[in-house]
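Report on one structure; see the data block that follows.
And then chain A:
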Amino acid sequence: MSESRAVLEGPDIHRALTRIAHEILERTKGADGVVLLGIPTRGVTLARRLGERIEQFEGVKIPVGSIDITMYRDDLRLKPARPLGHTELPPDGVDGRTVVLVDDVLYSGRTVRAALDALNDLGRPTAVQLATLVDRGHRELPIRADYVGKNLPTAKSEKVKVFLDEIDGRDAVELIK
Partner candidate 1 sequence: MNKHLISAADLSKDDALLILDTAEELAAVSERSIKKLPTLRGRTVVNLFFEDSTRTRISFEAAAKRLSADVINFSAKGSSVSKGESLKDTALTLEAMGADAVVIRHGASGAPHRLANWVRGSVVNAGDGTHEHPTQALLDAFSMRRRLGSLEGRKITIVGDVLHSRVARSNVLLLATLGADVTLVAPPTLLPVSVGTWPCEVSYDLDAVLPKSDVVMMLRVQKERMNAAYFPSEREYSRRYGLDRDRFAKMPDDAIVMHPGPMNRGMEIAADVADSPRSTIVEQVANGVTTRMAVLYLLLGGESAQ
Partner candidate 2 sequence: MIIRNVRVLGGEPVDIRVADGTITEIGTGLQGAEEIVDGRGAIALPGLVDLHTHLREPGREDAETVLTGTQSAARGGYTAVHAMANTSPVADTAGVVEQVYRLGQEGGYCDVQPVGAVTVGLEGRQLAELGAMADSAARVRVFSDDGHCVDDAVLMRRALEYVKAFDGVVAQHAQEPRLTSGAQMNEGVISGRLGLAGWPAVAEEAIIARDCLLAAHVGSRLHICHVSTAGSVEILRWAKSKGWNVTAEVTPHHLLLTDALVEESPNGSYNPIYKVNPPLRTRADVEALRAALADGTIDVVATDHAPHPVEDKETEWAAAAMGMIGLETALSVVQESMVDTGLLDWAGVAERMSLKPAEIGRLSGHGNPLEVGAPANITLYDPGARTEVDPRAFASKSRNTPYEGMTLPGRIVATFLRGKPTVLEGKLV
């Protein structure tokens, strides 16, 4: 039997996202030229929440979109073909912008690698940054996050599952042994 343990509750997630929103504003000097691109599925929800917070704090509406990385994965052949997620760029695109990729869990780094490749086919941003709710370590590629909600030491045998209210009806991060 696997057992799961909540490592972040709703208020923790709320605080983590608020902090990341502030950090983005600080690092990008008021989020000028920033585009938030969530990686489906939960990265998109997180990107929207970050966008809302930045708007609350600063009164500026920053473009939020999604970037599906399925077609760029390096492990496609390990499983039957997967359904595609949705890619939707803001109307003005990503050229000359600072793109902040948003994902729920940072682990091997392969998803982010795929997202960078996908982004490359969509335009030429000035800079690309990475925000993640949880960094659980065990990187397999030279990738690090610019904004981290929580660093969570894990064993490779464990799983990290993120629940978000919009999709799952509750906010939580659970560690499953």
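The rule we apply is simple: a contact is a pair of C-beta atoms (placed from the backbone, for glycine too) under 8 Å apart; a residue touches a chain by one contact, two chains touch by 3 or more; residues count from 1.
How were these candidates chosen? In short, all candidates are chains of the complex that A comes from, given by their letters.
Bear in mind that the values here come from a model prediction, so they are computed numbers and not experimental data.
> Which numbered chain among 1 or 2 touches chain A in this complex, counting any copy?
Selected candidate, touching chain A: 1.
> If you look only at chain A, which of its residues touch candidate 1 in the complex?
Those in contact with candidate 1 are residues 68, 71-72, 76-87, 117, 121-122.
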